[in-house]
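In this view, the complex is presented without one of its protein chains, the others remaining in place.
Going in written order, the chains are labelled A, B and C, and every chain counts its residues from 1.
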Amino acid sequence: MKDFGYSINKDKQIDFDDNNKEVMNKVLRMEPSLQVCIACGSCTATCSAGQFTGFNIRRVHTFLRRGEVRFLKKEIMKCMFCGKCQLVCPRGVNLRNLILALHNSLEINGL
Amino acid sequence: MKIEGKQMIWKEYQKEIASDNFFYVRSCVRQNFFPGSEKTFLRIMRDELQKDVFENASHTTCSGIGYHSDIVPIETTMTMIARQFALMTEAGKENFTTSCITSFGLYNEVLETWHHFPDVEERVRQNLLKATGRSFNKPKNISHASDVIFHFRKEIADRGKFTLTDHRTGKPLRVVEHIGCHYSKMFPSKGVGGAEYPYVLAGMIEDWGGEVIDYPERRHCCGFGFRQYLVKANRGYSIACSKKKFESMESYSPDMILTNCPGCPMFLDRWQYAISEMEGKTYGGNGQGIPVLTYEELAGLVLGYNPWDLGLQVHQVPVEPLLDKMGVPYDPGMKFKGANGEDLGMPEAPSYLNFYPETA
Amino acid sequence: MTFNFFVLPFFLGLIFVVFYIIKSFAKWIGDLDDEDKTKFRNGLRSPKLFAALSEIFFECLLHRRMFRKNALLGYMHMSFAFGWFMLILVGNMESRIYSGLWVNPPYYPIFLKFFIHDKHVLPFEIFSVPGFFRFFMDLLLLFTLSGLVLAILKRSRSRWFGFRHTTKHQLTDRVAMFCLWMIFPMRLFAESFTAGAYGYGGGFATQHFGNLIAFLWPLSDKMIAYAFWWLYSLSLGIFFVTLPYSRYMHIPTEVLLVVFRNFGITPKKEYSGYSEVEVFSCSRCGVCIDTCQISSSAGIHTIQPVYFIQSIRDQQVKPDIAMQCMVCGRCLDACPVGINTDSLRIMQRKTFFRDHISDYSYLPKAVQIPKTEVLYFGGCMSHLTPSIIVAMKKILATAGIDYRMLDEDGSICCGRPLVLAGKEEQAKTLMKANIERIMASGATTLVTSCPICLRVFKEDYQLDLKVMHHTQYILEIVKKGMIPIQSYFKRVAYHDPCELGRGCGIYQEPRELLRKVADLVNVEKENNEAFCCGGSLGLLPLSGVQKDQITKDNLKNLLADQPEILVTACPLCKKTFAKHSETEVRDIAELVANSLPAINGKTGNNSLQRQKDSTFRMKAISI
Partner (left out) sequence: MNKPVVIIGGGIAGMEAAACISAKGREVILLEKTGQLGGHLLQWDRLFPTRRKSSEVLRHLEKGMNDGISVHLEAEISGIENNNGVFIVKLSDGREFEGSALLLSTGYSVFDARKKEEYGYGIYDNVITSAELEEFFRNNRQENLLKGIKSKRIGIVHCVGSRDEKVGNLYCSKVCCITGVKQAIEIKELLPESEIYCFYMDLRMFDRHFEEMYYEAQQKWGIHFIRGRMSEAAENADHTLVVKVEDTLTGLPLKMTVDILILLVGFIPSPETARLAGMLGIDSGEDGFLIVEDEHFASNSTSIPGVFISGAVKGPVCIEHTITDARAAALQVLSYLDSEIAKWRNSETVK
């Protein structure tokens, strides 16, 4: 393979068709309350970890729902599991279980 | 796909195209990229259609590349464009036709600006007068050379010796049309068929017997984008754009790509080589690429001109497979001979792209 | 004649079960860590042994705790355990005295009436009453049978025994139970038929019963009696063989557990020999099913300790069973065997999340903590109930205490939620970060408003400073007379947060403090019996609806007496109740703060304040 001094850029676009929806479906089965998320961001705003780092649980969930799961493992490692997110969620989403379920299904899918 | 739906839209985007007395301005880059094209345009217009196409050797760049690369200020650009108009006026012409899509877009942009800001136009007139002592009238009609060919597509078809069909099977050839971004994306009303479903090339393909392929990334830019290509660090982005299109059109197994912009055929052609060298991937059948032609080259083929006079030998993706399908005769031996038959030497074959295909 | 083939099933079964028990005990004791091993060894040579023996007597034989839960249930267990024990004991005495030998084949006393049926009068029968043993043994047999009758009754009338849900048993358990139930009727029949056939040799029950049979059914003869001896021996034999594989393994294991406990051996964080003993000590009585709110409120009856522990024993723990628990500690409190169900559950959770790596490298490294005497830690949850923090600040300020708030602008989680989820390893980083901060402050007292934090501070942080919940601390300064405290006539109910009550054993301080500022009404389920609010961080998969039900049911319990305010001492409980409670929900700290005169012009900031002005009186404070 020749090197012309530049490479072919990867696409930033979310390709929903090719993305991994298996993890999403597993997690949704394990925690159906995620279905009713309205992405208001209260969880992220109150997040204990969020005040020290860029951890954004709302975005973690959104990425999961788009099948963009490659970077999630690194993200959810930052969760302190304190449960504040759950207390502020206007739709009663069980967010701590999102972290657990995600850990597990990422595990299973070797991601 | 409902063709009648498209036709409805095409009806809405009819533009007036002059049919004679053209003032023709060339592109800065095309004569290096595809040397035969502009020559062929003049040959068709003058020899085939007996039209008056005037050229002035002292016309300059429109500075579009500099403008889009953010190194030429708009007022400078306007003044240079004003000068082109002045040359047209001096030549007693009113129908301005450009070989370059970026110029075409820019001329429209400038005229539109002047329309909304007459004071700017006035200032430019002053600048031009001070700098060159010239003054100008605005053209009555501005069209891109592809508009003109589109306008005469039926005449060309009538005179044509070949059609866009596989002469062995009689099936129409599958053609991808790619429009330069600056043709109608800025001013849909200035392009034949508008911006979403441009008809300028599709019309030629239809009338010359081919089948237009509509594929998902049809709208996407070829990737030239000036800064993207000119700055080496950005070329990864440029090539990614072309690749996106190839991936999207591959499944339709097109016989060729037809273009109307200086940059597009260049990059759609050369990037096929680059991608094959970088990833070993080719998009045509058995290691071949997808031939990329300019509308003049294609018109030339339809009219039965010698492929090597059209400059098809300088394409990176060999066009022989297309010629074979159309049944256009050619002398492989002459491909790399100069105008006076002198040997130009054979290019080194790429590692993956099938450059010397078996020919019929 | 001192042998007959029918004794073999019993005899072999006995040998098998004895060896099995010895083997398991040896293994379990072997599995203890060195510290516990020494405790065990020393225990044997200490008065603790007697304490153990007496507990074994009172609990394993008399089942005192069972009696406390329900008299019928207690009697049933006692009659079985104690009755059988006495049958064996007295039977041995009788046989030994009869044979005059000190050593007998072990089956001899069990089947004595088969081998001897003369009109013997034993030498030195107590008070030389003829046939005393025959009489006494029959009495014991009837006593035991009465237990059997209850046991059968319990199948259909479990509510009489205080059960709403009873355990669904496995096949082995059913087989074992059937044999156990057969043993005593078979013995009755065998002895009665024999007595009947011979016309003498039985006690008051067996003899008369035997005679009756002989009268009604002249055909009955020694052969039928012999058949019953076989059945008797068989049911014993099969019971012994199934025992190790059934719940009845709890009978021997429980004894060892009692010994361990009395020797000061405690549950470990990792699954150990002790845990194994706990697991096998579970009698699957099912008391934990009804105590569990996930059963009573959420209607899930399959995840309670009885099944959970069973799944550990069968080595097929399912995550959803392990996770489906609030770790509120009610079952632990109710377990008649005193198994630490919570620690067992957390141990199992750990096994699932071993490889869940966490990364808290983002935590700020060196932080400047101002030196202070008293350090106040609100905790994550308190930041969602700022009224608690405000109240605490007012109290501390009024008392003129030099304090600093450690998590003024946001807390690093204490780690307890991770521990509860079985991610103890991951929690350590957070703990370390907090410990550094706490120590850096040079404080001598750490006060927290969150029982969840309190528990982990006490159990896992090993801080060498005084860790207190704010209720304790406030009470202390009230007693020192550092704040002028007033009361107003408000009837309040107090909810014991799980982590504060069952978790840290703090029941009295909050109540004592409350009585100083309000009139405390009684609640049906309180102190160690208190319900969980439903907000527990220990629980993971339960749906919102089910959680809400838990909260609502508890509110019914707490608000039965229509208190004006529902008081708790945990931000999480407060937040959880607030969602469903019509009645105002407050933290104790808020009540105290509101009873204080306003500092620098600011007035108390809520309804309590307004009410107060009309109806308050000073209370004499002991200084």
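Here is the rule we use: a residue touches a chain if its C-beta (ideal position, glycine included) is under 8 Å from a C-beta of that chain, and two chains touch if they have at least 3 such contacts.
Computed from a prediction, not measured in an experiment: that's the story for all the values here.
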In the full complex, the chain left out is in contact with A, B
Which listed residue (B:Arg218, B:Lys243 or B:Lys335) would be found touching the missing chain in the intact complex?
B:Arg218
Which residue numbers on chain B touch the omitted chain?
1-2, 5-6, 8-9, 194-197, 214-219, 251-252
In the full complex, chain A touches the hidden chain through residues 12-17, 28, 32, 35-37, 39, 58-59, 62-63, 65-66, 68, 91
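Operating definition for what follows: only the chains that are shown with their structure count from here on.
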State which chains count as neighbours of chain A and simultaneously of chain B.
none
Work out per-chain C-alpha centres and flag the one nearest the whole-protein C-alpha centre.
A
Just curious, how far off is chain B from chain A if you go by their C-alpha centres, in Å?
46
Interchain centroid distance [CA atoms averaged], chain B/chain C, Å:
85
Please work out the Cα centroid separation of chain A and chain C, and write it as a whole number of Å.
39
Where on chain A does chain C make contact in their complex?
30-33, 46, 48-49, 51-53, 55, 74, 77-84, 87-88, 92, 94, 96-97, 100, 103-104, 107
Chain A - residues contacting chain B, complex:
1-11
Complex interface listing, chain B residues touching chain A:
232-233, 235-237, 239-240, 243-244, 274-275, 277-280, 351
